[in-house]
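As you look at this complex, bear in mind that one protein chain is not there, while each of the others sits in place.
Let's look at chain A:
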Amino acid sequence: MSKILILVLLLLASCKSGEQISTTGIDEIQFGNGGGFTGKEVVFTLKENGLIKNQNDSIVNKLNKEEVLSIFKTASKNKNVEFVKPRNLYSFVTIFTPSGTNKIVWGIGTNLAPKDIRNLHKKLMNKAIQKK
C-alpha cells in the first residue's frame, strides 16, 4: 500500500511540473544574434521538452524541467514586450505562443531593451554554448 502511495505521489509530482510548463502559455523560444555584413542570424530554439537545437536542427543542450519552467515563466511575463531596435549586430529573443509570435530585437551592447529580456537572452546563450 505504501509503495503504491509513493508511486502515486511521484506521478502527481511529475504531472505538476508538466502542467506548470504548459500553463506558461509558451510554445517555444528562439534566440540568437544576427546582422552584420551578411545579415544572417545564428538561431537557437528551446522547446518545451528542454532541448536546445541550433539552426541545423542539432541538439546543443538539454535543460531540465525546472530550468525550462523558469525560462518559460520569464518569457511568459515578457511575451508582450514590444521592442525592435536593431543595429548592425543585434540580439533577439522570439517568443512563440498559441496566439502569436513576438520578436524582441536590440543592438548588441546596447542596454535599451528590457533587462529581463537581456538577462533571458544571456542565460539562453550560455545554455546554448554550455557555458556555466
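One rule holds for everything that comes next: a residue touches a chain if its C-beta (ideal position, glycine included) is under 8 Å from a C-beta of that chain, and two chains touch if they have at least 3 such contacts; residues count from 1.
Note that contacts and distances are computed from a predicted model.
**Q** So one subunit is absent here. Using its UniProt record, which name fits best from "Fe-S cluster assembly ATP-binding protein", "ABC transporter permease subunit", "Zn-dependent metalloprotease" or "ABC transmembrane type-1 domain-containing protein"?
**A** So the chain that does not appear here would be "Zn-dependent metalloprotease", according to UniProt.
**Q** Just one of A:51, A:81 or A:125 touches the chain that is missing; which is it?
**A** Hidden-chain contact among the options goes to A:125.
**Q** Can you name the residues of chain A that touch the chain not displayed here?
**A** Looking at chain A, the ones touching the missing chain are residues 32-40, 42, 44, 84-90, 94, 101, 103, 105, 107-109, 125, 128-129.
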